Structures are given as structure tokens and as C-alpha cells.
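Removed: one protein chain of the complex. Kept in place: all other protein chains.
Right, chain A next:
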């Protein structure tokens, strides 16, 4: 039976796509963005056990070289996440698509769809395809929130099952991309950008804006060039960097000011992004 590591299933999300949706956060990411605001979803737990002794409720135990987590006992204080030195979490469950859907079904009739996020959900393309098949059979719409590093042109059946992809374009220049994400190349991201625009599956584009770290100006013009006339229809979210939840070298970095964000918005408007917004 196929399972995937799941960090969390959130019953309610006002921010992950149109309408009210349940969001499934996968554990594990192939990038390590310096501004990641949920870095505990990046890696798999390697059972070092450093988190066990500090657990105030006794939800964590170690046996046979493995850290076990009891969700019934857990008080969600996140102490384990704070002490983890490898950007992982012991609170991960390995679930089948059916098991995930059992949880999602409890949220009907309050949601119109589901969104897979992470971590990086497209590291499990066959799994999300199975999940989407079940969700659609129950009348739910499906969205993918992705960093764009999986070549989605190889998964036409998956794309056919989803309404669209919310794509993070983290940097345009290759070196800037490598520095902010730890990834090797953004060539696949650009390829996906083009492909999704062509097949009308580009639900939303997101740029986290932080001058000096992210070449947001180049990203905006690069996207405009890549997707052509789709600029007028696509939602572009210019996300103001916030240090909340950030670990590492940017954890004390201040947010860009309003003037800068407004300049980016202006640039986007000039390039034809009618649906560009600033997310503060």
C-alpha cells in the first residue's frame, strides 16, 4: 500500500487557494530555502532522539532506535521542533491516500476542495494522483502548491486531475536561486511555468520578496516574458518576507518596507499583471 509522510492535515485554510480548503502538508522538501517559514517540514526524522527527553507530555518515546509520537497525548507545544537540529519533526504520520481522505471527509460540507502543500508535495506525484482521484469523486477541487522542481510535463494525468498549481518562483538568476534555495537549478521551474501557463493550469504565482536575497524585479519580468498573454489572468502574489518561523541566517532579518513592495506592484501592473497583489 502506498503511503507518504504527512506533517499535518489542516481542516481549514483561508490562504491556500480559492474558497475554503483542507490542506495536506507533506513532509520533506528538496530545497532548503533560507526564508522557509516552516523549516520543520524539510527533512525526515532520523530518530536521533534529541527531542524525547524534553517532551512535557510524554508524547514522544524512543524504542528500538525509533522515535515514536502519540498524537493523543501530544499538547502541540512544538518543543520537539524547536530542539531539532535537522529541520525535521517527530510528529509525522505515514498515511495512505484513503487514510488522508478519511480525515478530509470530516470537513464536508464546509470545504470546496483540497490543496497539497509541504514540504514539497510533488515529490510524491503518484500518491497525490491517487488522493486527487478520491477527492474528485467526492466533488472536491484539487490544487497543488509547489516549488516547481518536479518536471510536471511528465505527469499529464496528475495535471488533468487538478484545477491548477500554485507555483513559487523563488529567484530568476541561477546563482541567486542557488543561494536562497540551496537547489542546483531553476531551469525546471521555468519549464513548468511555461507549461502550466500553456495548459491553463497556472492557478497562482508567488514570489517571496526580500531585496538583496531575491531578485524579485527580474522574477516579475522573467515571468511576464515566459507566460506571454497569460499575465492578465494569472494571480501574482508578492509576498512580503516575514521572519516568523524562519530558522538560520535570515531569522532576524527585517521585512522589506512598503515603498519597495509598492514599487514591485507597480512594475507588475506595468507588465500587465492585472491580478497582482501584495501579501503583507
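Structure notes:
FYI, a contact is a pair of C-beta atoms (placed from the backbone, for glycine too) under 8 Å apart; a residue touches a chain by one contact, two chains touch by 3 or more; residues count from 1.
Heads up, the rule we're going with is that contacts and distances are computed from a predicted model.
Among the names given as "nitrile hydratase", "2-oxoglutarate ferredoxin oxidoreductase subunit alpha", "YjjI family glycine radical enzyme" or "Tryptophan halogenase", UniProt records the absent chain under the name "YjjI family glycine radical enzyme".
Considering A:12, A:157 or A:198, the position touching the chain not shown turns out to be A:12 (whole complex).
Contact with the undisplayed chain is limited, among A:82, A:106, A:126 or A:249, to A:106. On the side of chain A, touch with the chain left out of the figure occurs at residues 10-15, 18-21, 106-112, 277, 279.
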